[in-house]
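Submitted below is the structure of interest, expressed as structure tokens.
Of the protein chains in this complex, all but one are displayed in their positions.
This part shows chain A:
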Amino acid sequence: MTAMIEVTDAKKTFTMHLQGGIELPVVSGVTFNVNPGECVVLSGPSGAGKSSILKMIFGNYRCDSGRIGIRHRGAVIDLATAEPRQVLNVRRSTIGYVSQFLRAVPRVATVDVVAEPLIVNGVSRADAQARAGELLHRLNIPERLWQLPPATFSGGEQQRVNIARGFISDLPILLLDEPTASLDAANRAVVVELVAEKKRQGVAMVAIVHDDEIRHLITNRIVDVTSFAAAA
């Protein structure tokens, strides 16, 4: 089977110039693959570098060395060395990212926030909104809120809008950073279902999940991040 994500010997260090140039090693020697239809969960204590690895795979953090191989439109592209426009292309058609918090855009209605990733990939506004509505409905966001911008919603509601936005597209890779953190049991179950559906569609996923029960329900394989601890 051909991997969707191939991380090889990736390394990340922060140099804090404002603190006298302190070097803050984050991770090194990060190596793992993710196949289609598989959900890999990154485990390890807070500060071990789980989120950093996710951000490196998304091209949000740069790597000092190593390789982030992503299967994009049939070819492998190394995000660690890709040009900005290539990274944007990969994000548009290959990698989706569900962050912990919704970065709300003022004035845009919830249904459009959710529909946007489909619209940029050429789906008609009406179809995209219809699919956004279905997902919002499944995630128990009442219809009367759909036309409002999510900025004023509660933390849990924003999180669900964020999840809807992340799961709406048909991208072959999904990165999930604590998708169930502020959700109640009913909505956590919906997320578990959504992940299972993505697996059946062959989507490759990397997730950070602290909740043991959820982790147990969605994971195919656990990658222990402490083994990538960078030598201080």
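As a convention for this text, a residue touches a chain if its C-beta (ideal position, glycine included) is under 8 Å from a C-beta of that chain, and two chains touch if they have at least 3 such contacts; residues count from 1.
In this text, contacts and distances are computed from a predicted model.
Novice: With one chain of the assembly withheld, which option in "3-isopropylmalate dehydratase large subunit", "Thiosulfohydrolase SoxB", "Putative phosphonate transport system ATP-binding protein" or "Protein-export membrane protein SecF" matches that chain's UniProt protein name?
Specialist: Looking only at the record, the undisplayed chain corresponds to "Putative phosphonate transport system ATP-binding protein".
Novice: Among A:Asn60, A:Ser93 or A:Ser182, which one is in touch with the chain left out?
Specialist: Candidates A:Asn60, A:Ser93 or A:Ser182; residue touching the omitted chain: A:Asn60.
Novice: Where the complex has a chain not shown, which of A:His17, A:Arg144 or A:Arg200 is the residue touching it?
Specialist: Spelled out, the listed residue whose C-beta touches the missing chain is A:His17.
Novice: At which residues does chain A meet the chain that is not included here?
Specialist: 14-18, 55, 59-62, 84-85, 87-88, 105-108, 120
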